[in-house]
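The structure follows.
For this view, one protein chain was removed and the others were kept in their places.
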Amino acid sequence: MPARQIELEVMRYDPEKDEAPWFQQYSVPCQEDWAILDALNYVKDNLDTTLSYRWSCHMMVCGSCGMMVNGEPSLTCKTFIRDLSGKIRVEPLENFPIERDLVVVLDDVLQKLQQVQPYIIRKNDPPPEGIEYRQSRAALAKFKQLTMCINCMCCYSACPQYGLDSNFMGPAALALAHRYNLDSRDQGKSQRLNIVADHDGVWECSFVGACSEVCPKSVDPAAAIQQMKIDGAMEYWKQKPGFPGGEP
Amino acid sequence: MTIAKKAVVWILFAAGGTLTAFVYPALIVLFLLVASGNVPEGLRYEQIHTFAASWPGKATLFVVVFLSLWHAAHRLRVVAHDFGIRKDKLVANAVYLVAATGTVLTAIYLLLIS
Partner (left out) sequence: MSRRPFVRTMSKTTWYMRNGRYKVYMLREVTSLLVGYYTFLVIFALAALSADSPDLWNGFLAAQQSPVMTALHGFALLYFLFFQTFPWFKLAPKAMPVQIGEKKLPGGYIVIGHYVAWAVVSAFIFWLAGVV
């Protein structure tokens, strides 16, 4: 016995047939506790097998099911029908090219994630045999929040600066850079700042803050970026010859 | 890859933003008082002239105007971009030129007050 009959308005796009995306209506019998993802799965299983979309864990840890629900970038496994009313509009993540239906092209952000050198950089490699990098709980607490990113890219959809200019490195990539800058085991902060505080990096952010508001894991990329602006500004002066605190 | 010169303007923007957030409400109240005819004692010619003639007074006034000018300039550059005016180099040069002019004028006026 369905708890509610939901009217879904889903964006469709077939690159081989369609000139432009269009909306298809589906009427879905839903249970009380269903998420939008459950409704989409019902559509795929019972109404329209041609609907394409990404999903995997159904528990907010894989980052696959990011879509626009009523204009808000969300994880469809975390967006519940009990919190919505009326017709529900489901579209692919904003600011990304549409591959097909609800699937977007993520090549750009995948490249950006790699660009920020997201790994521990040591000055003296390789580390001595049998020695592990010890890290206190307090040191971990400094950056732990930033490790929670599941690369769902909802932040890029929310960010108007990325929408206006996709050269901008964007929230997730910059938060990732800051995660490593704050890691006590890392010695690559200057190197990384040279990348993220260059053009198209942190300075393009105008602190709209939408990224942090939509982030399903509370990573707070906006905060990370502001902190890197300060770090970048200080690093700028440190790199000037003769400035105190800099490297010889 | 190296840190962009934008870092310098950003520092001025951030310092200016902090300063204006703290100082400008009181400043606007002063203008409001003058506009409503209640000129406060400290804004009468002798008092304000003495303040502006003193070196602490000059320094304070210069810093306030300088940071506010560059904060407004950089922010206007971003606002123009957000409103769709995409000729960034042109806008940047224009706003920074105005800020620089304001800075020079302020310095001149402050030096003239004796």
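Here the chain labels run A and B in written order, and each chain numbers its own residues starting at 1.
Following the convention adopted for this analysis, contacts are C-beta pairs under 8 Å (C-beta built on N, C-alpha and C of every residue); 3 or more make two chains touch, one makes a residue touch a chain.
Since we're looking at a predicted model, the values are computed, not measured.
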Query = Taking the entire complex into account, which one of B:1, B:15, B:61 or B:94 touches the absent chain?
reply = B:61
Request  = Check each of A:84, A:121 or A:230 against the chain that is not shown and name the one that touches it.
outcome  = A:230
Note = Against the hidden chain, chain A presents residues 13, 15-16, 20-21, 71-72, 94-95, 97-99, 105, 137-138, 141-142, 160, 163-164, 206-210, 212-213, 220, 222-223, 226-227, 229-230
Task = Kindly note down the residues of chain B that lie in touch with the hidden chain.
result = 16-18, 20-37, 39-49, 51-52, 61, 64-65, 68-69, 71-73, 75-76, 78-79, 82-84, 86, 102, 105-106, 108-110, 112-114
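Note that in this section only the chains that are shown with their structure count from here on.
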Request  = Could you give the separation in Å between the centres of chain A and chain B, each centre being the mean of its C-alpha atoms?
outcome  = 37
Query = In the complex of these two chains, what residues of chain B are touching chain A?
reply = 1-4, 6-8, 10-11, 14, 78, 81-82
Query = Any idea which chain A residues touch chain B in the complex?
reply = 160, 164, 193-195, 197-199, 201, 203, 206, 229-230, 232-233, 235-236, 239
